[in-house]
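Apart from one protein chain that is not included, each protein chain of the complex appears where it belongs.
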Amino acid sequence: MRTNLDPARLLPSDPALRAIAEELYSSVAGLPIISPHGHVDPSLLVENKPFANPAELFIFFDHYVTRLLHTQGFGLENFGKGAAGASADPREAWRILCSNWHMLLGTSSGYWLTHEFATLFGINEAPSAENADRLYDLIATELLEPRMLPRALFESFNIEFLATTDDPCDDLAGHQALAADPTFKGRVAPTFRPDAYLDPRARNWVANVDRLLAVAGESSRNYAGFIRALENRRAYFKANGAVSCDHGVLEAYTTILTSETAADLFDRALAGTITAHEQREFAGHMLAEMARMSTEDGLVMTIHAGVVRNHSTATFSKFGPDTGQDIPVAAEFTNNLRPMLEAYGLHPNLTAILFSLDETTWSREVAPLAGFYPSVRIGAPWWFLDAPDSATRFREATTEIAGFYRGSGFIDDTRAFLSIPARHDMARRVDCAFLARLVAEGRLTLDQAKKVAVDLVVDIPRKAFKL
Amino acid sequence: MRTNLDPARLLPSDPALRAIAEELYSSVAGLPIISPHGHVDPSLLVENKPFANPAELFIFFDHYVTRLLHTQGFGLENFGKGAAGASADPREAWRILCSNWHMLLGTSSGYWLTHEFATLFGINEAPSAENADRLYDLIATELLEPRMLPRALFESFNIEFLATTDDPCDDLAGHQALAADPTFKGRVAPTFRPDAYLDPRARNWVANVDRLLAVAGESSRNYAGFIRALENRRAYFKANGAVSCDHGVLEAYTTILTSETAADLFDRALAGTITAHEQREFAGHMLAEMARMSTEDGLVMTIHAGVVRNHSTATFSKFGPDTGQDIPVAAEFTNNLRPMLEAYGLHPNLTAILFSLDETTWSREVAPLAGFYPSVRIGAPWWFLDAPDSATRFREATTEIAGFYRGSGFIDDTRAFLSIPARHDMARRVDCAFLARLVAEGRLTLDQAKKVAVDLVVDIPRKAFKL
Partner (left out) sequence: MRTNLDPARLLPSDPALRAIAEELYSSVAGLPIISPHGHVDPSLLVENKPFANPAELFIFFDHYVTRLLHTQGFGLENFGKGAAGASADPREAWRILCSNWHMLLGTSSGYWLTHEFATLFGINEAPSAENADRLYDLIATELLEPRMLPRALFESFNIEFLATTDDPCDDLAGHQALAADPTFKGRVAPTFRPDAYLDPRARNWVANVDRLLAVAGESSRNYAGFIRALENRRAYFKANGAVSCDHGVLEAYTTILTSETAADLFDRALAGTITAHEQREFAGHMLAEMARMSTEDGLVMTIHAGVVRNHSTATFSKFGPDTGQDIPVAAEFTNNLRPMLEAYGLHPNLTAILFSLDETTWSREVAPLAGFYPSVRIGAPWWFLDAPDSATRFREATTEIAGFYRGSGFIDDTRAFLSIPARHDMARRVDCAFLARLVAEGRLTLDQAKKVAVDLVVDIPRKAFKL
């Protein structure tokens, strides 16, 4: 750690609470990182090349950051997006970030970046218009050091397990290369993410289905073949180390159709004669089908519900997806998941972890469901809510209803490889602060809190993801 | 009190806040318990028999607890449920609880049980696989002591008023026996709970209606007779001490139909020719009818809205209701209650207390309604939300909008007789902690806070329930 970050950051200021929190934190600070859901590109570790420059590392692929700069009138082409983005000047992008640093104050992005700048580069000053060029040069120079290569960072980050997120048609060559490489000791697993195949409303769904059938070597272009192809690819992913399937859906709607109805809707979806209502029915049926397959192959389901993707069509057309314009909506789990849980919720092989951007569902629906169904677990605070105060609200909302042991463990869900330690460290601090309060309020003994703190980091994610 | 529980538990750790909170708490800790809504069986007090064993006392009838054990794969038959449950071994059930004690850490159930074990049996160690048998024997022995008989506990708990919840056809013999018994000094009142009669979607609704008509001595099997029968039973309950009617509904939907329409829907509901939409209309009309009757007989309405009961049909079929699988959904009061409040909301005889499992409604709908309508009061945090952090959020959400005096007072709503003191004590501590903060922040004087703390325990529930 090359930093003068406050060693007690995020811990409570009250001296009695802080002492307890520090004691708890000291027992988890050095534990390895388990990252069972995220978006790091495996080629990063396969190729193990130096990061190109500070902007590409910290800005171009972080739409949490670029969206806030976008509010100040800076077009996304400045940050490498779209056709015009190809000629974006990384130093100029970095200057924009530094000159607008006040926009990130108090945000989780600001917190991660401050942590990364401090711990990786020894930077202990806030970026500004004045120091932008100096910081750029400092980071650019350091990026050439061997310790900053992806694999070296993987080791120094103490990552025990890292899951990527992958298209069902991916050949997983990167994962195979890593597994076959005796010089790489880490465990990196793919995750099966079939959204684009399950929902006829997905962009290019017909082409996606045809590609899936082809990759799976499936010749029947019908519902039975489609199901076989999905099962085939799940088996392929599992054989290549996958432990889970991820489902990013607008709503967690499930339903169970008869095979005949499903087959009919599938055919009409391919033919383009399916109605909007039927599309939703088919997508809901396929989400339940994923649960059915999980009862057979044991892959864990993670369900991320409640986001309107690409809210600004103009931005999407010009700059594509993942450009900071995915906006949450109210979520519902109790009724939406009922058909799936009625069918498979008591099956010992099923684990379904529910992630929500609608925090009202934490105490109202998710914790009560996870407090009864052996198959349901509470997903950690996600995306916009993966931040200190939100994570505190998460514990406050779920613990009294379902305790600590029905959760998923912390999930970083990030593309930003360098932010992984900052994120897990934040979660550990927030949890220790929360536990310290329960100890101070006579609700847990210190020994109980210590055990919970460690279990949250190690045991619980291992059990949740069957590691 | 045979316990070394932290005497300052649940109070703030900051020394300035704690001193104020302790001063406030000391003035309410010993006040009698008013319990105007709950689910204790009156036969418990009529028969006054020793509790059978630790498992029956603490596990078999507490679905807050069994649901968490259920998530660990223990079938509910282990806890006395269903046909197989008849032969459940109480000692084995107790072992399961103790061996899985970590599941309850941080939960309200864990808090109640710890409080009960400590104050009633002097147990100050956490249950575990190792001490399970010893604790079982210790409790089983103590249960034979005269001080552990229900009536002795009723007195030592210092219960001033206890309401049960009863079927409209109940003859209330238990209540009459208690009232007639000169050796029992407590006040125990029935509560009229007509859900199964008001909503044609209720299980066995037709049989329920026929039984109601018979019990009320009503010969007209039509809407007018149905209304007379309900009025008759309300009068019977009131004559037997009832102060309120309780309504547990999926949604707080109300509407006011013409008598002709209501009569037509009633007939068609009996005949089985009513539509789903009309069933909802009729149920909404009957909820408003209950308000109309309240303006006449003065019985307080408590409305508990927003739960999908028996979410897992497989569990319900095997183990019945109240088995931990009732899951909340989003609630709505502003529009749903409007027809009822338009008609009766300004009537001086009406009191409608709104309980919600959707905490978003506290600041958005419930407190604003209670801040205007003389008839509307804010129900205390209920069920999953009856816990320290949730109760704190409740005060934070409602006080700035409607103050302290538009609430119901604390409601324990419990089947678990032994948990009543723990629950009321928790509420008093949480309220004192909240009030202490307002004092420290210069928002209340200490004298004002002291008055409020006492009123929350005594005056407010008495006024809310017209005691």
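Chains: A and B, in written order; residue numbering restarts at 1 for each.
Simple rule for what comes next: a contact is a pair of C-beta atoms (placed from the backbone, for glycine too) under 8 Å apart; a residue touches a chain by one contact, two chains touch by 3 or more.
All values reported here derive from a predicted model rather than from experimental measurement.
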With respect to the chain omitted from the figure, which of A:A19, A:M103 or A:A179 is a touching residue? A:M103
Check each of A:P42, A:P194, A:G324 or A:P421 against the chain that is not shown and name the one that touches it. A:G324
Sole touch to the unshown chain from B:T360, B:S390 or B:T414: residue B:T360
Which of A:R9, A:R147, A:K185 or A:K466 touches the chain that is not shown? A:R9
Which chain B residues touch the hidden chain? 14, 16-17, 330, 332, 334-335, 338, 341-342, 345-346, 348, 360, 363-365, 367-374, 396, 399-406, 437-438, 440-445, 448, 451-452, 455
Quickly run down the residues of chain A that touch the omitted chain. 5-6, 8-11, 13-14, 67-68, 70-73, 102-108, 110-111, 126, 308, 311-315, 324-330, 357-360, 384-385, 387-390, 393
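Rule of thumb we're sticking to: only the chains that are shown with their structure count from here on.
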Can you work out the whole-Å distance between the CA centroids of chain A and chain B? 39
